Structure formats: C-alpha cells, structure tokens
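Only a portion of the chains appears, each positioned as in the full assembly.
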Amino acid sequence: MTDLRVQLPGLDLKNPIMPASGCFGFGQEYAQLYDLSKLGSIMVKATTAEMRLGNPTPRVAETSSGMLNAIGLQNPGLEKVVSEQLPWLEQFDVPIIANVAGSIAEDYVEVARAISKAPNVHALEVNISCPNVKQGGITFGTDPDVARELTRMVKEVSDVPVYVKLSPNVTDIVQLAKAVEQGGADGITMINTLLGMRLDPKTGRPVIANITGGLSGPAIKPVALRMVYEVRRHTDLPIIGMGGVTEVDDVIDFLSAGANAVAVGTANFVNPFVCPELIDKLPERLHELGYESVEELIGRSHRL
Amino acid sequence: MIKQEKMAVVSHQEIAKNIFELTVTGSLVQEMNEPGQFVHVRVADSFEPLLRRPISVAKIDKEASSFTMIYRAEGRGTTLLSGKTERDMLDVLGPLGHGFPVEAAEQKAYLIGGGIGVPPLYELALQLNARGVETVHILGFESREAVFYEDQFRALGDTHIATVDGSHGTEGFVTHILNALPNDFDTYYSCGPTPMLEAVQWAYPQKKGFLSYEQRMGCGIGACFACVCRTTKSETDYIKVCSDGPVFPAGVVIS
C-alpha cells in the first residue's frame, strides 16, 4: 500500500492534494460533485475583515495555457465566514486552511485571530501576494521587512500554525521566504499568480476590467517549480507548492522539487474532478516510480 | 445533478453562416429539465485553449438521451469546437445554472432573442407550447446569412425576424418589431446581448419578464466569483450568473 500521508504543522494530511485558495470557494459548489472528505485539505477563499465585492467584470480572461483573474478578494467577510461557511464545512472530515487577506496589517490580525479559532481551521495561509487589490496587498509580498513583520503579527494572534503565501512577482523569492521564516512562519505556500494583462486586439482595451490580472494555469508551472526548488534549497520550512498543476506528473514534479504538499487552482475549472482524480492516480504513479510513500519522494531532485 | 461526461457527437452541421448545430448523447441528458440552463464544454484535450466554453441547451431529447447546442464559431475555442465530427467525444459539464421558469407564463408569452441568444428560446418554446401557452417569437440577427431555426420557431407560433442590415425580415433590432406588436401577452422571456436585454426590460416595465445574462466565466459552477453582477436589492447584494442564473427576473440584475 502506497502511503499518501503527509505531516505538516497543524495538518495531518491523508494525502498531499488540496484545492488552492480562490479556486474552490468555501467548498459548497464542489461538494455537489464529490465527497470533500477525500481531499488532503481545502484552502478556502481569501477572507477579509469586512465583506468585499471585489473588482468590476470581466474578471477573467483566457491566455495561452493559462488564464488571468482579477476577482479582487470578493468574499462575504469574516463574520459570515466564521458563522456560516466554516461550520458548514465541518460535516467533512477535512482540515481547512483559511486564507487571510486585508488592506492593512490590522485587518490581517483581526481576521487571523478570529478565524484561527474555528474548530476545523487547522492552519492559516496569509495571503501577502494578491496582485488584484489596490491597497496594500501586493506590497506586503514584495518587501521582506514588511512581510517579516506582518508574519510576526499574525503568528502572535493565531491559534494555529501560520503559512505565508508568497508572490512570484519579486526579484528574489528566497529573500522573502527567509523573511517570513524569521517572522515565525510555520510554512510557506507558493506561488500566487504572476501579474499579467490581455488586450482586446479589436479595441486595444484591456479585457480585464481591472486592467491587469493574475496569471495562473499550466503556463506558469515552470516558474512555480523553479521557485519551489530555489526556496527548498534555502529553508527547511514546509512548502505547499502550486502553479499549473493539472496532471499527476505535475504533483510528482512539485514534490520532487521540495514541496511537501501540492495545491490545485485553475485546473478545477477545466476539470472539476481534478483533485479526487489526482488523489486516485497518485499511488499507482508513485509505485511505478519505485516509491512507497509520498514522504520518500519529497525533495528527491535535491538528493540526486 | 451536475455531471461531467464524455458525450458522443450524434450530428454536427453548419446551419447558417458560422452557426453550428451540435447534438450529443449521454446520460447527462437525464439531468436536464429547465430550458435556459447551459453546459460547460471543453473544446480540446490540450491546455490551449484552457477554459471551458458556456453554451446553452437548445433542445432536449430525453428519449434519445441527446441534447442540441447551437453556437457561433467565432473565437479560438468555438472554432475548434466546430471541427468535431461524428466520431468524436465531447467533454461536457452540466446541466448548469437556473433556466427560464416555464410555469410563470399563463396564456401568451413573448420570446425575444438576439443572435446566439436565440438557441435556448427554442427548448423554452417547445416546453411552453407543451403546456398550452401561446408563444410569439421575436428574433434578431445580423443579416440574412446568420438566421437560423426560423422554420422551427414558425412551427410553434408567430415568428418575427429582424436583421440589422435589413437583408431579411424587418430592418433593425428586435425592439423595432416589438414597437409594432400588441401588448397582449402576460410574460416575456429574453436572451441576447446585454443592450438588447436592457431595451426589452425598459419596454415592458409592467410585465412579468425573465432575462438570461452572459458573463465571462471561470468555473461555471459558482466557486470562483468570476461571473458576478450587482443587483437592485442592495449595495452589497450580488448574484453569480453561472449558478444563480443565467436567468433572472426582470429588474433584478444591474448589468
């Protein structure tokens, strides 16, 4: 029997596969399609202190092997998430990773404090890297000092381990990883989207109302994999890797590069059953490759 | 229930300029009920194009376990779709969203469609007629070459065609026809470009009306917040076109 289990701070995962934040809402929709208890974890949609209506539409645009989005952190707000969305998810046997966002540091602290007390929230994912919010947002993810400090503040109030989600839109991602490590992060999740743009050739206008958006999907996988590989060389923090995962060999690649678990974002839109399918395919593929557990595979590219 | 299924192509033909009629078969059809629902179609196995394409259900045949879509081959995805042949399988996710409430109409309904908004009105007309509701069809197209399903609609009720260039039927938009028609219906249903929906809504403030909206989509099932619109209910209220709609009562959606 191939052992898919992975142990991470706060997270006892049955398997290393989970939907990425923002691509799975709070699970309700995908629960119509399959049993969410099958998932290793669920990274739920970003939660902010107040309800957010997000950006104007169009919010998505297709690109070659990818897509742009500028949802703008639309969410029902902390109160509703804690009183409605998270309790609803308790029916499933799956640890939740709550994605925390805000415009100023105090917002993050407020959300982190409250949401980390929800019984099924086993970890936080601090989203310092959303490219689609005008205030704050992105700068938290590009300045190491700010990132370190924010991590420290969130860590202080959180009842559960804190993972920080890194932005790829930086010169040196290792520097950011080290900064959040110094800030006390228990883990890293990476990568968020690359900042991109699409124009309508007929009019010259940006297709996305917000002008720019975040690029995700298979197109960004080489960048994501490179960053996971680099960060793994410089820190022992657990990494949840993501960026373009759609097939079982993508999971293998991220684990090989040093990710301890793997999140799936855009691929859910292409194939809504992608997460359970990956979970089903993983044991056989590991076996073919001569591995008996996920843990054995993690980081193998660094041991060659 | 929403299903994902590889459905077999039964027939596929160009029925007007760049307009294709595509019938597929599979068990997913048994889940279909409301006219106005849509499916999310994957046009290629490759990642390019990556996203599914939303296409309305134009006709349901439960007995044959098949349904028909009518679409315009326009961009990269729909052009690829138009290359599918009878030996191919099509990856379909559906049925999605909420369609037109057929039970809302009492005696006579206006079905007002524009371009690729026309297809879902066909299944709607079938179901309304089956319930004994008289249907009048007011359909707008670019030009004569783009007109489709005129005979099929005529077989179900009065049918008026407008073309932008006047090459067939009335010259201009569906609203030009509406102006000349009596007000003797109880309910209207409409699907087409947003400006048309606005105009229709504006024309009949007194009537019961149902409008089908379009938005760029990611997931198609309500999870990604790509397809939201604000509503008239409150400053903070919004709907998702994919899962709350695409059909909404008139007066609800701010487009």
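Letters A and B mark the chains as written, and numbering starts fresh at 1 in each.
The definition used in the following text is that a residue touches a chain if its C-beta (ideal position, glycine included) is under 8 Å from a C-beta of that chain, and two chains touch if they have at least 3 such contacts.
On a predicted model such as this, the values are computed, not experimentally measured, just so you know.
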I see a single representative of every chain type. Please write out the full complex as a formula like label plus count. A x2, B x2
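The working rule: only the chains that are shown with their structure count from here on.
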If you average the CA atoms of subunit A and of subunit B, how far apart do the two points sit, in angstrom? 36
Within the complex, which stretch of subunit B touches subunit A? 1-2, 4, 42, 47-52, 77, 93, 215-230, 236, 238, 243
The residues of subunit A that touch subunit B in their complex are 22-25, 28-30, 32-33, 45, 51, 53-54, 57-67, 69, 71, 74, 217-219, 246, 266, 268-273
